[in-house]
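Missing here: one protein chain of the complex. Every other protein chain is in place.
Right, subunit A next:
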């Protein structure tokens, strides 16, 4: 298990370094002089030179890279050259919106998908099973923003139960914060649940056809007991992998849903910064998102090792 952990960790660190180099290099390859990109076409050469000096962009690239990377490690994401605010505090303001949104969306998706998928697995070839399969197929086809708009029209405009958008900070009124997050979370959760429930159904079906389920029943497990204790437990292996893969999709979904419900989250921040040509801040924020996906996948790998004893030795 220790060797397994060490390997996974080494892989994680390598992926982190590689992606940071890529992000750093791509922005420079695309833009030429970073300072001139930030200031725009009309900028005077003196202004560009001054900004370059201020941000240290006149130094050799490796120095810039290590300076930035070291800053990231210490939690320093750079300074917005327009507002003179540290990007870290900007980011920290946005996290209380984006993190609960993404996490609650994922949890809701799991809470829906695992029972529904498991149930569908027991109903293969019946009208109910076909209905569940059809519904999740429709769910997969619906884009997140469309689900968001529909939900907002129905619950927000028609019924008036929940706000159609906007944000009330946690410090002002936690209940209103939750109310503003409710529809975005449901939109995100439902759409991901559609994909996830299909995977769950397949995974549970695969496990239930295994010989060891028959053995479990031959030793006194009821049909239902075998489904819950062996079926769902062993289906969690492929599911954990899928959840890891969905992490990237989750970020994409969060970006879109924050736009639909005009939530001041991380995604809005990145878009604002892109429009403001805050190259350094964008670079840092993108790196944070990439790191999030990598962390999720590291957790997935470790969970896999915990759940499946065979993985610990074979890899």
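Everything that follows uses one rule, which is that a contact is a pair of C-beta atoms (placed from the backbone, for glycine too) under 8 Å apart; a residue touches a chain by one contact, two chains touch by 3 or more; residues count from 1.
Convention: contacts and distances are computed from a predicted model.
A.B. asks: When you check the chain that is not on display against UniProt, which of "Prolyl oligopeptidase family serine peptidase", "ABC transporter ATP-binding protein", "PQQ-dependent sugar dehydrogenase" or "Membrane protein" does it turn out to be?
C.D. replies: Of the names offered in "Prolyl oligopeptidase family serine peptidase", "ABC transporter ATP-binding protein", "PQQ-dependent sugar dehydrogenase" or "Membrane protein", the one UniProt assigns to the missing chain is "ABC transporter ATP-binding protein".
A.B. asks: Check each of A:168, A:221, A:245 or A:288 against the chain that is not shown and name the one that touches it.
C.D. replies: For the chain that is not drawn, the touching residue is A:221.
A.B. asks: Among A:136, A:164 or A:234, which residue is in touch with the absent chain?
C.D. replies: A:234
A.B. asks: At which residues does subunit A meet the chain that is not included here?
C.D. replies: Answer for subunit A: residues 210-212, 214-225, 230, 233-234, 237, 307-310, 313 touch the chain left out.
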